[in-house]
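First up is the structure itself, then whatever we jot down about it.
Just one protein chain is left out here, and the rest sit where they should.
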């Protein structure tokens, strides 16, 4: 039996600033990555998002970001390992408070934006994140780019891993994502994107941008809920995966 | 046997900005109120402060503040009960992460500055704070102004209370603190301040600014560690209390 | 000849967080109040908004707010007169830089949200704001609630005033706005709202919620551009005013 998790970034609104269609996308996913007040979100938003996740029976992870609200955590910042560790702990703990209030537990931690991209290539930063997770709760998984330094660090530290794959992104031969600035980085055709995910799940292979097949371990596929087109795609990919007999869980 | 707790606000530094002589004052106190990143502190500071508290065998509470770093949380802000509740939960959860990493538990929550002063007089705000605490852990105490709305709310919600008294502040007949802007608000004479605390502990009475004695319930006395004079006073009051056979715990 | 200015709050987006339909509403207004990074906006947004204002030949004012991004500057904060003055100067200066780059000058300063509401009733706070404006440029006007303490302070300090009126808000007999929490605070009927503005401009009178007519001095009417309905209303009120022979300038 093939299975895959579908994860989506939620709870990215801040004060009067609204982002995302959280309530519309959540029925189609199995894991929610909730922003924790650094790159997005605030306590009001976190409380509500956790409640929505509970109502929909969805796993909740901490979507930890750089302290860069103005840049939405998408700008590389050179922080020390000790900063990476404590920023992880702070955001993770803050979300765990809201989860405790709903008698839920934290499923995973997923770095956001530039924190994710930097950690994927930086073993020391990934180690610091994983040590922060383990210091609080060694049963909480790290969700990170399949095959990246994040996964390697989580295994070294001894916490569970959730390897994440992308439907709409091209891969390099080494399993990293093709930079968005390069031609061909995005898989524009929806059907092709879906076929790629099905192949990842069933064959554990993805065709890199060079044409060569590379191995991949897909535990969870990332989807988006921040627009009408994104929402339609989530429904479409979910239906396609189920049609193939893949269990979404 | 008379007993009293001595509490002090710690972990108020932020980034390169340093406040307080935490390591010098901590040997003399029994409870540390650690700032949680809203009015002061950051994850690096929180992590270190929790470690110092552990080394010194001191109880740790969350010193929760308004989201006003520029004003150090000392400016009244009109926030909704839902905001008061979720801001409490966010800051409390964040600190609990660092405590979990040291195998410690959160002892109490103490609102800071304007949050404290507003809640002392505002039952609805106090209720919201206490509901936030209870939602996460009903064994965590609220530390608040002795005899204030905070204490009344905590009892109504059903969480433990720690009634706080001040050595260096004059009291009104209703048990509230005399506003700093009024003459006589501060007890300038150190010996008088110490005698007042001893009387509070032994007789459960304090002489109000009007001259009338009022009842008071002193569970913890607030001391400061942000200057040389403050430090000397902490040692002095501790010695005086112990000389009177009062157990500091 | 009757004239009135139409003002709208613009440039309220922040980083990836988008608010308002600035480009759609700007052709219908004559003055833009641009947020300056405290309650909303950032340097990228400010630069673009000033350029849009220039292209549309619209006056630009500084929409100064409390340092409360999380609350969008809508929460009362108790700040000192010196803080009110320097916060005014900081935000005003920041916007003037972007205006200088487009060879434009600052037309006015309008406090935002809770800063506006508090100043309307607080002469000392209003004085501090006006002193901040005058310290930088005594030709810059204060835009404030018609007949309020803001207007009185601006006259005392000796800077120009722009008295602002609201189409969709009920007035108390003393010329203040009926609090949003009270029934009847909002004028729901669009035609009634428009008729009220026409009467304010032509007769300098508005019918208070008590039924009594009160004098009013309408230099500018506030409109909104943050939704489809708001946009339609802007067009409608502009057309109605012009049909009445009122010059929008």
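In this document, chain identifiers A, B and C correspond to the written order of the chains, with residue numbering beginning at 1 in each.
Following the convention adopted for this analysis, a residue touches a chain if its C-beta (ideal position, glycine included) is under 8 Å from a C-beta of that chain, and two chains touch if they have at least 3 such contacts.
The model shown is predicted, which means the values in this text are computed figures rather than measured ones.
K.L.:
Out of C:92, C:151 or C:237, point to the residue that touches the absent chain in the complete complex.
P.N.:
Going through C:92, C:151 or C:237 one by one, C:92 is the residue touching the chain not shown.
K.L.:
Sort through A:77, A:185, A:230 or A:248 and give me the one touching the missing partner chain.
P.N.:
A:77
K.L.:
Touching the absent chain in the whole complex: find that residue among A:22, A:68 or A:168.
P.N.:
A:68
K.L.:
Just checking the interface: what residues of chain C touch the absent partner chain?
P.N.:
Interface with the chain not displayed, on the chain C side: 37, 43-44, 46-47, 82-83, 85-87, 89-98, 100-101, 135-137.
K.L.:
In the complete complex, which positions of chain A touch the hidden chain?
P.N.:
Contact residues on chain A toward the absent chain are 67-68, 70-71, 75-79, 114.
K.L.:
What residue numbers in chain B mark contact with the hidden partner chain?
P.N.:
Given the touch definition above, chain B has residues 14-19, 42, 69-72, 74 touching the missing chain.
Heads up, the rule we're going with is that only the chains that are shown with their structure count from here on.
K.L.:
Taking all residue numbers used at the chain B/chain C interface, answer same if over half belong to both copies and different if under half do.
P.N.:
same
K.L.:
For chain B and chain C, what's the span in angstrom between their mean Cα positions?
P.N.:
Result: the chain centres lie 42 Å from each other.
K.L.:
Going by the contact rule already set, what residues in chain A reach two or more other chains?
P.N.:
42
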